[in-house]
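Shown below is the structure under consideration.
One protein chain omitted, others in place.
Note that the chains are named A and B in the order they appear, and that numbering of residues resets to 1 at the start of each chain.
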Amino acid sequence: MTTELALFYAFAAVTVGAALGVITVKNTVHAALLLVLTFFSCACLWLLLRAEFLAIVLVLVYVGAVMVLFLFVVMMLDIKTDSLREGFARYLPVAAVVAGIMLAQMLALIGWNAMLQVPAPESDGATLAGVGNTEWLGRALFTDYILPFEVAAVILTVAIVAAIALTLRRRPGVRHQDPSRQVLVRKEDRLRVVKVATEGKEAGK
Amino acid sequence: MVEVVKGAIDAIFAGLPMVAVVVWTLVKIIAITVPLIVAVAFYTLAERKVIGWMQVRRGPVYIGPLALLQPFADTFKMLFKELILPTNASRFLYFLAPVLSLAPAFAAWAVVPFGEGMALADVNAGLLYLLAMTSMGVYGVILAGWASNSKYAFLGAMRSAAQVVSYEIALGFALVGVLAMSGTLNLGAIVDAQKGDAGLLEWFWLPLLPLFLIYFISGVAETNRAPFDVAEGESEIVAGFHVEYGGAAFAVFFLAEYANMILISFLTTIMFMGGWLSPFPASWGLLGEPGPWWLFGKAAFFMFCFLWFRATFPRYRYDQIMRLGWKVFIPITIVWILVAALIVHADLVQVGA
Partner (left out) sequence: MLTWNELLPLVPETFLLGATLLLLIVDLFVSQQRRGLTHFLAIVILVLTAILTARPHPEAQQAFGGMFIRDGFADLLKLGILVTAIAVFVYAKPYLKPRGLFQGEFYVLCLTGVLGMMLMVSAGNLIMIYLGLALLALSSYALVALNRDSPQSSESAMKYFVLGALASGMLLYGMSMLYGATGTLDLSRIHGAAEIARHDQRMLLLFGLVFVVVGLAFKFGAAPFHMWLPDVYQGSPTAVTLFIASAPKIAAFGMAWRLLEGGLASLASDWQGMLAVLALLSLAIGNLVAIAQTNLKRMLAYSTISHVGFLLLGLLAGTKEGYAAAMFYALTYAITTAAAFGMIVLLSRADFEAEEIDDFKGLNQRNGWYAGMMLMVMASLAGVPIWVGFIAKLAVLQAAVPEFLWLAIAGGVFAVIGSFYYLRVIKVMYFDPPASPDPLVVPADVPFRFVLSANSLLLLGLGIASGPLWAWCLAVVPS
């Protein structure tokens, strides 16, 4: 067993263990942190595959940004997990059977064949091209895959539009201040001078 | 001279087995971390002195000659204090948080080059690695805030999380400009790309001036330092995320914050200020000679700027911070990335010559 293989199994074990933890631990913050660990060990696995760009970007984007915001929300929401996992025990057997069957099918179909094959290192495109992983990915992304890349950009734009359309609105019945309108207020809007007839004498009679 | 020594040591270790390589790497790590910790200690002293002078006070004077022993006194005081776990705090996360904030702050130093080829790990994706590591530091802050079971700490953590994530984008985009100009992600190669006959006029601060400024300012925001220190704004939320921490655990946060400040200073130097290159043309003899001393000197200037900002600027309001990050910095960086790409495309800047 080479060091690389040992490392692979170590990281794989951590990944699987952490992923299991995500769906089993009671505390949602702990679950989110275990998800961070899952991503991180996944990134380590990718590093072992010499996909350094993807590995670091996974850490940068998912661990460094997405999960931070995720944690942010999870911490703010104070989710009661008890009601969420009400049916957990009831559905567990069914889920386990389905998952077991799927695992068995996958193993039967691809698992053993694939386990016996040793991946050829020269099939790695970056090595073939003789450039760094990042550079090779960049070239592939901006030449052969430019169309999907641009479409993905459109999808992100739509996501922004959708997010703004769904969240940026004035909720009816909520009091709020608008400082610019407060500043723009004029005397005529607020103040009304009313002439009132004096009635002192009559009152004193 | 440096190369000769390095070559000799490498030659010695080349013939030795795996264990020796591990030991040698460990030695290198210690050679980086120990001076770093000492630097942090004296940086705190410098901070108090500098701010003192700026405010026409003397700062610390009593302990040791020129108060040089003051950092050690502080450290020992911290270490011998009792560690207190707040009621109903999440014990594991409460103690994990300081470690999580320290680890990335130190791990990032692995790829920082101190001179030609003088880096612990000379990796190709060094720039990305740096971004990844600095982006992970925020976990310590968030977890500290959450695990402390305290409103002030939690508020501080929320502020910090939103702020760090927002400024990370501007920070990353500023580095994309550097990447576009130098054409590499390797930090050593980035410094090499700033070489040239004209000394400091060849460095990236000139063509990438907006990115340079934004990078450094975002770096200040990223480390939660004044004037962006709302995460621990003492007038509103006492001390923010580390309000419940004391003793050694607090010291670790302290260490991480200052290590990050030093790191940002070094990175600003490396990305925009020519790293270890001399500001003078090579024809000026000894003055034009590149060397690590230039790196340290320039970094020291940026470290001084951190203190300068703290002494002179009032704290930003939170919504102003967010506005600055999202509506000012990010658009400017995006535009300037385009400009940088055009500059490179038109061959206006000679890279590495």
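As a working rule, contacts are C-beta pairs under 8 Å (C-beta built on N, C-alpha and C of every residue); 3 or more make two chains touch, one makes a residue touch a chain.
These figures come from a predicted structure and were not determined experimentally.
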Visible chains in contact with the missing one: A
Touching the unshown chain, subunit A contributes residues 105-106, 109-110, 113, 143-148, 151-152, 154-155, 157-159, 161-162, 164-166, 169, 172
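As a convention for this text, only the chains that are shown with their structure count from here on.
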Taking each chain's centre as the mean of its CA atoms, how far is subunit A from subunit B in angstrom? 27
How about subunit A: which of its residues touch subunit B in the complex? 29-30, 33, 36, 52-53, 56-57, 59-60, 63-65, 68-69, 71-72, 75-76, 132-134
Subunit B residues within the subunit A interface of the complex: 90, 93, 123-125, 128-129, 131-132, 135-136, 138-139, 142-143, 146, 154, 157-158, 161-162, 164-165, 168, 172, 185
